[in-house]
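Of the protein chains in this complex, one is absent; all others appear in place.
Right, chain A next:
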Amino acid sequence: CVGINLRYRFHVSLLCKLVSCFGDRAGQFFSSGHTNNWAVLVCTSRFWFNYRHVANTLSVYRSVKRLGIPDSHIVLMLADDMACNHRNPKPATVFSHKNMELNVYGDDVEVDYRGYEVTVENFLRILTGRLPPSTPRSKRLLSDDRSNILIYLTGHGGNGFLKFQDSEEISNVELADAFEQMWQKRRYNELLFIIDTCQGASMYERFYSPNLMALASSQVGEDSLSHQPDLAIGVHLMDRYTFYLLEFLEDIHPASKTNMNDLFKVCPKSQCVSTPGHRTDLFLRDPGSVLITDFFGSVRKVELTMETINLTDPIDAESGELQKEMHTYADQLPVSEIIHQKPKQKDWHPPDGFILGLWTLILLVFFQTYGVKHLKHIF
């Protein structure tokens, strides 16, 4: 057994030496500190003439999936009334490029919140995690303190608000408070917020939680413009900012080293007509050292340790059986508790007969005092 331990120790220390050679490069590569990626992609408009917002969101969805984030880690909120809209000349498709080159709807899209479920309340509940116990896993943002989250919003907005489904608005203050709740509950490690609406920069003005980076397609007082109409379908297909953002993302692959400073340069005023803005003062790292794939992709990180680990022999020398130690994960979705919930205790009330007796007593005393002859009017 001593020999085995020695051999193990030799292998581990050899690994350590190898790693320290690449320490600098590796250190830079693994400096982010996150272990999983989430994406919340929201399209806040409905109706046929807002086709481009759905196309925006679905295009970002496709890119994010391509770069590695799985559907289980993406919360997609769409009104989803485009592909099967009666007015769609190509049913079951949503195109993001004219001449119908790219169908972003496809046959493997998973929309988590569709139709009238895309509301301000649901959006805030997803972010803060305050969902009813019956909500399925696919509709939850099950992030922890080592998650990097990408939040993408698109729709119609104004100075300080974003319109949800033509019936309600979310204000920038509400959004900032939701992010603060997320921070206090340690629901994110770093968060990238992208918004493509008119006057989008007003939505990130009020953020005050750490580790937030924000990008917007236009400044306050400017409108974000749509990119190109498709005459066969009869609507605008994409917005300019997202179009150029996607062109930029097409060049990103899971191993690319492009950083955020390049993302800030996407869609200058000459292409976008509006002035895109960004905000990095709350972010702790330097944007130049933040990789695009930190947010848009799901690069599995490996934790390196410089310490040696004493590997105990799993085979017990005396008994010859394997020693088993049971490890359990902390349940994020405590299903057993939900199923076996006890009914809530009602407040205690005195028994009914007691009250009846009390009232009879009161009546009798009353009639006693004021004369028994009134009693005959009742009986």
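To be clear about the criterion, a contact is a pair of C-beta atoms (placed from the backbone, for glycine too) under 8 Å apart; a residue touches a chain by one contact, two chains touch by 3 or more; residues count from 1.
Operating definition for what follows: contacts and distances are computed from a predicted model.
Chosen from "AP-3 complex subunit delta", "Proteasome subunit beta", "GPI-anchor transamidase component GPAA1" or "Integrator complex subunit 11", the protein name that UniProt gives for the omitted chain reads "GPI-anchor transamidase component GPAA1". When the whole complex is considered, the residue among A:115, A:221, A:234 or A:268 that touches the unshown chain is A:234. Checked against the hidden chain, the listed residues A:89, A:115, A:254 or A:268 yield one contact partner: A:89.
For chain A, the residues touching the chain absent from view are 47-49, 84-89, 91, 229-232, 234-236.
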